[in-house]
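Handing you this structure, nothing more for now.
One protein chain is absent from this view; the other protein chains keep their places.
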Amino acid sequence: MTALAHVPTSAGEPAAAPRRSRSRLLPYLLLLPGAAWLLIFFALPLLQLAAASLYDPGGSLSTGYAMTWAFDNYPAALQAYWPHFVRSFAYSAIALVLALLMGYPLAYAIAQKAGRWKNLLLVAVVAPQFTSFLVRTLAWKTILSDNGALVGLLRDVHLLGPDGRLLATPFAVVLGLTYNFLPFLVLPLYASLERLDSRLLEAASDLYASPLRAFQKVTLPLSMPGLIAGTLLFFIPATGDYINAELLGTPNEYMIGNVIDSAFLVRLDYPQGAALSFLLMAAILAIVFGYLRKAGTEEVL
Amino acid sequence: MRTMGHETPAGDLRLANLTKRFGVFTAVDDLSLTVPQGSFFALLGASGCGKTTTLRMIAGLEEPTSGQVLLGDRDIAGLRPYKRPVNTVFQSYALFPHLDIHENVAFGLRRRGIRKVTDQVERMLALVQLEGYGRRKPAQLSGGQQQRVALARALINHPQVLLLDEPLGALDLKLRRQMQIELKRIQTEVGITFVHVTHDQEEAMTMADTVAVMNAGRIEQLGAPADLYEYPATAFVANFLGQSNLLAGEAAGRTGDDLPVTAHGARFSVPADRARVDHGPVFLGVRPEKLHLAADPGEVPAGHQHVGGVVTDASYVGVSTQYLVRTAWGSELSVFAANSGVGGRLAVGTPVTAHWDPRHAFVLPREPGEDDQTAPLLDEPPVGVPS
Partner (left out) sequence: MRRWIADRWVMGVALLVLGYLSLPIVVVAGLSFNRPSSRLSYDFNEFTLDNWTQPCATSDMCDAVVRSMEIGLIATVVSTLLGTLMAFALVRHGFRGRAGINGLIFLPMATPELVMGTSLLALFVAAGVPQGFWTIVIAHVMFCVSFVVVTVKARLSGMDRRLEEAAMDLYASEWQTFRRITLPLVLPGIMAAALLAFSLSFDDFIITNFNAGTTVTFPMYVWGAAQRGIPPQVNVIGTAMFAIALLLVGASTLRGRRARRAALVAPVAAVGTPKSAS
């Protein structure tokens, strides 16, 4: 008690005022470096990309580009490369369906059925992610190789013709996409399924729900946040991907990413590359927001 | 509201016109009270009544919108929490999960630059009967043990005032009763002012010297537990602290030492010193255990007042039997009859006369239009209401 008797007595209002103003300023100081970084190196570049997409398509990197508000770049780019757009969305949509069919049981099993093996299974999902994804994608080249065991087996059972291949086909690209982004679907889904109280399923079955109905009416709605997050985390990078098409496919399987990559790094056609980038982003954003709106309303129902 | 009127020695805790608003919501409304040094003071109320906000303002965790928090003559309302000679036992304890019990208890001493803490910590752990637990982590302790660590962690600093925010809320009933006695023992031993916030009226009455019943940011009544119970000041207190049968009636001034009250067509009389008002709409109140039942109107003792009715429910709860008696006008009175072996039990459907000694009745102000209140208030409010 004696130590406390010396607490200053006059530190009422005058001391409190500066404290308050300092704490009002503090959040802005904390936010400033990070927000500035994101503004300068994320938002500003997007503006620059928008500008570049309207440059005179006749310019070049060496002669310089003139800003001519060339909105024609967009229809021109779309006209030239619409099959690649279609392919990008088709491949990633098929991959998404496959990933859902594989990822939901996996996430559910880890969250609800694994018991004491839960951590082990989780590590089995996460740890491979630390190996470079390029190296892992190249491994599929070995697995799907014409001389490999898998192709041999499929040829023997006549699922593939004697000259049939897996590598350098749309199948290989979709398989690669599914593989590469599956963990991004599984982990958020796992996180929301783990929070699912298994007694709810017992209650559902007590109230005359078949396992299928219980899944449909209890599990699925409650895992919706994870499902939405996982779907987006899968779909966005898969649509913009060009690694799998490049490594596991041929130019016949090239997606829009391959075109953008070559526009910027090979053909050095910045206006076209920028226009294609923006079209890709616009398409993805449209799908994402449309999906979020729909998923959102369904969640309410 | 009356405050406890006496001189304020150095250590009294005084709240003067304390107000806290969150936006348009007034959590604490112009609250004034005095807690004498060394007393055990309970703030009793339902969730959301402002009792925790009051406590947090004393601790310095909430800044008052206006008003003063005085310790002796010193206004501490503007001081940071760590500058106040006040410590808190938090609801759910808030033990630091990454520190062991010894370091948890030593935390306050170390922050004040005291190096040699071991002896003090050991003594404090002994006081709360946790010798030998120093090296454990909070998660390895049971709820009751954690509660005692939280108490030791606060008490070791010898605060002038110890604040307890629902300290027993997380414990099961048996442990709670045990800890109530324990807390009271420790408070007597260390002689520190305890301000205890709770929604459990039994807890408040068991431990506190003075109880303040709070409702909607204001103090409804303040006093010794027995005074509050025997002669509540408002209908809220009458129902929050225990149970009451409140009959809606009208009073029209006293007659000598008595106050006649007309209710439901019958005339009753209450001693004038048991009436909070003597004009207009009133409640005539009688506690259920002060009501007695007679199967034959002839058994009603002289001087007792009475109403007739029919037994509609009889619940045997061991020490007593709780009856519901429906009156002619439809209200159901609660009656507790001690199972003392005197008198038989009454079956449902039996016509009875409920009678009471007028000295056990009380008269409270009533809002015009309010009807009888004979059901108890819930002391556990609905979930989700902020406290």
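We just call them A and B in the order they show up, numbering each chain from 1.
The rule is short, and it goes like this: a contact is a pair of C-beta atoms (placed from the backbone, for glycine too) under 8 Å apart; a residue touches a chain by one contact, two chains touch by 3 or more.
These figures come from a predicted structure and were not determined experimentally.
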item	value
Options B:G45, B:G108 or B:P167, residue touching the unrepresented chain	B:G108
Candidates A:A76, A:A168 or A:L247 - the one touching the absent chain	A:L247
Identified contact with the non-displayed chain, of A:T63, A:Q79 or A:S132	A:S132
For chain B, the residues touching the chain missing from this view	59-61, 80-82, 86-88, 90-92, 94-98, 107-108, 111-112, 153-154, 157
Chain A residues that touch the omitted chain in the full complex	23, 26-28, 30-31, 33-35, 37-39, 41-46, 48-49, 51-52, 61, 102-103, 105-106, 108-110, 113-114, 118-143, 145, 147-148, 179, 182-184, 187-188, 190-192, 211, 225-226, 228-230, 232-233, 236-237, 239-240, 242-243, 247, 257, 260-261, 264-265, 270, 273-274, 277-278, 280-281, 284-285, 288, 292
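As a convention for this text, only the chains that are shown with their structure count from here on.
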item	value
Chain centre separation (chain A, chain B; CA means) in Å	56
